[in-house]
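As you look at this complex, bear in mind that one protein chain is not there, while each of the others sits in place.
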């Protein structure tokens, strides 16, 4: 541990995922004393239509 | 918040996801006083073989 | 299946949880043809300080 | 219940998923008295680049 | 990885959790070639009233 799950609508590039993983792992070490080697991060990239905010699917166009 | 994750085996149509999101967001506002704009809902649609009940993968045919 | 996880900041009364479970289970049956007996719902009630929106913990007072 | 979510990087064969489901469902019955029919297990198979350990995406080659 | 989340209603003893962790970690190594040191398992023990099956909270008495 820690285990972090990051869920977004749409996709991220490999470079974006690598940069987020680098910064978040650093944050958890610096702020919470979690050794970098312990941190697992998973990314879930969901289609827009699998995410709803305020009762509307994203990309609804209305 | 709230954040709701709905996981099903198989797929849902866009219309089914929209209807579920509409009704659930309404339920959370009406029953629990959560403003609609706060509610996030994500849907995960899993292949049958990624779901087991009673120790058997769905679609096992036995 | 389906499995639904509902996460809120703060607490819900037993009556609120029962009403949400009743309505959501009904929605999933009516809209998505999921038999009521298949639906599992879990509720996670988090302390305000374990939830951040826009980079601020809830209940921050600022 | 119980509900178990198993997340791996890469893929599992159908046979691997079936065997894991069989053994885990048996473990939960034998060790924790959970009837087999109650146990739901879901598998999430993530691309290597959606998983980071120690701040590096899997399959980074460095 | 793998990361496994086990959610139950009610509590498990420390011995039950240790036994489940031992067996599941062994299963993942033997069946799916996941080195034991890679496997993280977390347990969430929920109050009965935070779990609904078939639209009824557990422990409803009806």
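Some notes on this structure:
A, B, C, D and E label the chains in the order they appear, each numbered from 1.
Quick note on the criterion: a residue touches a chain if its C-beta (ideal position, glycine included) is under 8 Å from a C-beta of that chain, and two chains touch if they have at least 3 such contacts.
On a predicted model such as this, the values are computed, not experimentally measured, just so you know.
Contacts of the undisplayed chain with the visible chains, over the whole complex, involve A, B, C, E. Where subunit B meets the chain that is not shown, the touching residues are 1, 3, 40, 42. In the full complex, subunit A contacts the hidden chain through residues 1-9, 12, 16, 19-20, 23-24, 27-28, 31-32, 34, 51, 53, 58. Think of the hidden chain as still there; on subunit C it touches residues 7, 44, 46, 49-57, 60.
Following the convention adopted for this analysis, only the chains that are shown with their structure count from here on.
Chains that touch both subunit D and subunit E are the following: A, C. Fewest steps needed to get from subunit A to subunit D, stepping only to touching chains, is 1.
Greatest Cα centroid separation from subunit D: this falls to C.
Subunit B and subunit D have centres, each the mean of its CA atoms, that are 20 Å apart.
One finds 24 Å separating the Cα centroids of subunit C and subunit D. Counting partners per residue, subunit B has 7, 44, 51, 53 as the residues that reach two or more other chains. Checking each pair of chains for touch leaves A-B, A-D, A-E, B-C, B-D, C-D, C-E, D-E.
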